[in-house]
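Dropping the structure in here first, questions after.
Removed from the display is one protein chain of the complex; every other protein chain stays in position.
Entry: chain A
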């Protein structure tokens, strides 16, 4: 096991840059998610890691070994990587057992040893009873578990996941996420997991690299990304919340309630301003008559009230016309006027 280093990685197709100067260090045994909207280059990065695509510039190191650079390219066959594909990529003419055992057969592992390891891999994904079925006879979730077993049977250093849940229905995704988590715990393999679904990345990964337009926006733990997003784009991309225009303030800092109210009141359109992120759980509705806190609450008007099951999403309009998302346990009448106090906010860099 060795760390995986992406060093100033570039990739362009026919002159169009797709990945621009990406640097990441992935520690052994880490579960890393590459997260971004479609077209951000995350799948290209994964394909470069697997060796399907050559790199245009920069290098990929595995420990001290250089896997890819503009001069060198270790072919996929010689990298000890596993991969789980979005389309499962199970060979339809082979049984489950043969699919899982194919990498071992290629490596000329003797039959006895091979069968033992196939059995072991199928146990991990709980498909022992399906060994002789053909892929066509399995459900989507079962197919993905076969692909998982196949990717782990050679005990690879790194396992790559290419949007593995994209083709599954929502109910199955939760179960599969649990399978992936258990898989990571049991094998201890380094995992690079590509997805466009932020909740998937947040719930699975140790570290997330958020990408946009081929560039790394932020690298951090899920908690860091949620609490301290770098810029407005990321704030809008991860979690729910409202980005407000306020009076100018230095980026990347917490703002307490009193300061925040002052900044909102001080905001004038057409002047230098900053953006701050307000999460809905930091918004409290207050009763003006009973309010004793020092700062004055903000007057808001209810524009939408949407039932979400466990609570209501309330879309509010501030006096200066900006919108604010809040949660409420009870429904609220449209166009009614209320007062809120914002607990805290996080100031953002403007989008470059």
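Operating definition for what follows: a contact is a pair of C-beta atoms (placed from the backbone, for glycine too) under 8 Å apart; a residue touches a chain by one contact, two chains touch by 3 or more; residues count from 1.
One rule holds for everything that comes next: contacts and distances are computed from a predicted model.
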Protein that the absent chain corresponds to, by UniProt name, given "Fe-S cluster assembly protein SufD", "Cell shape-determining protein MreC", "ABC transporter permease" or "Glutamyl-tRNA(Gln) amidotransferase subunit A": "ABC transporter permease"
Absent-chain contact - pick from A:50, A:264, A:302 or A:326: A:50
Given A:77, A:129, A:287 or A:329, the one touching the chain that is not displayed: A:77
Contact set of chain A toward the excluded chain (per top definition): 50-52, 54, 73, 75-79, 81-83, 85-87, 89-93, 102-103, 106-107, 147, 150-151, 154
